[in-house]
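This part shows subunit A:
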Amino acid sequence: MDHDFAITLDVGSSAANHTGSWRTFRPEYVRRLPPCNAACPAGEDIQGWLSFAEAGDYEAAWRALTQNNPLPAVMGRVCYHPCETACNRGAIDAAVGVNAVEHFLGDMALAKGWKFTPPGHKTCTKVLVVGAGPAGLSAAYHLALLGHAVTIKEAGPAPGGMMRFGIPKYRLPRDVLDAEVARICDLGVRIEYNQKVSDLQATMAEGGFDAAFLAVGAHIAKRAYIPAGEATKILDAVQVLASMEGEEKPLLGRRVVVYGGGNTALDVARTAKRLGAEEAIIVYRRTREKMPAHDFELEEALEEGVMLKWLSTIKHVAAGSITVEKMTLDETGFPQPTGEFETLEADSVVLALGQDVDLSLLDGVPGLEIENGVVKVGPDMMTGASGVFAGGDMAPSERTVTVAVGHGKKAARAIDAFLRGGIYTPGPKHELASFERLNSWYYGEAPQTVRPTLEIARRSSTFEEVVRGLDESTALYEARRCLSCGNCFECDNCYGVCPDNAVIKLGPGQGFKFNYDFCKGCGLCASECPCGAIAMAPEEI
Partner candidate 1 sequence: MTDSTHAQNPAPSLKYYQKGTFTVGNRLVADAERAVQSSPERSNALTSGHRACQGCGEALGARYAIDAAMRATGNDMIAVNATGCLEVFTTPYPETSWQLPWLHSLFGNAAAVATGVAAAMRVKGKKTRVIAQGGDGGTTDIGFQCLSGMFERNDDVLYICYDNEGYMNTGVQRSSATPPAARTATTPALGPEPGNVFGTGKFVPKIAVAHNIPYVATATVADLHDLERKVIKAMGIHGARYIQINVPCPLGWGAPSSDTIKLARLAVECGLYPIFEAEHGRITAARKIRRRIPVRDYLILQKRYAHLFRNGEDDPRVARLQAICDAHIADYGLLGDDEA
Partner candidate 2 sequence: MFQSRIHGRGGQGVVTGAEMLSVAGFMEGRHAQAFPSFGSERTGAPVVAFCRIDDKEIRLREPIQDPDCVILQDPTLLRLSDVTSGLRPDGYLIVNTTKTFDDLHLRALVDKLPPGHAVIVPATELALKHVRRAAPNAALLGAFAALTGLVHFDSVLRAIHQAFPGKVGDANGAAAREAYDLVRTQENASHERAALA
């Protein structure tokens, strides 16, 4: 068109004016560490696998999940999910039900028969794993994926360790555990049962193992001295829970007292109820707030009729009754005796006061150090003995399945590096994506989905699983509650809110990049990024 001079201009001609020169701060896309990932003892990339799940690609989600943890169906049931405690969504409404989605994915994988992809190449190295508990299984899995030949020697008759002998069936059905272990074995991992290793060096030499990972767990119950009469029945929690796996169920009587305040105490009390006890009373010397057991487990136990006696210690056990002393907390929160006593009826007393490790297999291993009843390990999980690594409950840490799985993975990587003559160094961690980094406005109100629970009446009589999985729609919903803290989820906000059209959209999965020719550095993209994936950095002049 013939234009009037100066008054009429050709469309879009301002592209010649590069306003990027105005900028004093430049936006940059960053990755920040989501708090769930940071909190996960198993080192799962929770946000990563949730992002597949929220798109409905459950197999991809499961594969992403199992890059770090081979036991999602188990973990989805027994993990105490510190990820959810850390979850930023908790500050908006409620944490994302990560555990529930993991549960869903694990079950779906089993139902669909998804298998791990075997490694492309094999090494010629052999690794011994002692113990087929979560740490051992995890280490074996990761080592197998790295191409190493792995043999697990397990003292017991079945795999799972504490997952089998410590966690009641109503929390973890055994078919689930068996199926996930079988999938690990499918990678070529050999498990030898009833093979208690009593001399590590001998066993390694005998088998020609190049390295060993020890994860025998902590199966020896701690005892407390309690004056007791003759006919009294005092058992320990490990014994009770383990015997649940056998043919003969433990005889606990009508009134069962459990002594202790941890999750194991709850497990025992709930098991007792299921075995027909009319009363299951937990005696704990401190208050509910101080109790180490998880709140949700306590809630479930209370629902099932488990009773609690706070601020009490058992002073004497007699036939059919026990004597407890009332306690009071001092300023430091430590329980002090009051001198007041009370008698409770009890057919049996189960002690759930913690467990110790059986360290006998380590006798004579040079360089190995024991401290506070556990094996000292370095940051790479290696003990003082070269090539001997340890993890799980026998290493210093919190004793949970998830920690154990994390130990196994970490150790596997370190063993792999060791076998290649190097040292494993994990990559640098991103800065934490704390809640302040987010712009929570953009997230819709979406309360957490609660997994369906078994009716109370049936819980007291059966060992059916109490907490059931989500169905697909609820799992999808839950996955989509993830805020994607610290990592771009392609919401297009930066692309939309830039007043200067200086954000280039690269297409699905590709994210965005800045057009610094036009970006004036206003910072709107950074402040309106929901997940804190944009940082403003001063321009160098």
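Keep in mind how these were chosen: all candidates are chains of the complex that A comes from, given by their letters.
Just so it is clear, a contact is a pair of C-beta atoms (placed from the backbone, for glycine too) under 8 Å apart; a residue touches a chain by one contact, two chains touch by 3 or more; residues count from 1.
This one's a predicted model, so the numbers in the text were calculated from it and none came from an experiment.
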Complex check, subunit A vs 1 or 2: touching candidate is 1
Candidate 1 partner contacts - residues on subunit A that touch it in the complex
6-7, 9-19, 22, 54-55, 441-444, 446-447, 449-455, 458, 468-471, 473-474, 476-477, 480-484, 489-493, 495-497, 499-502, 505, 507-508, 515, 517-518, 520-524, 526-528, 530, 536
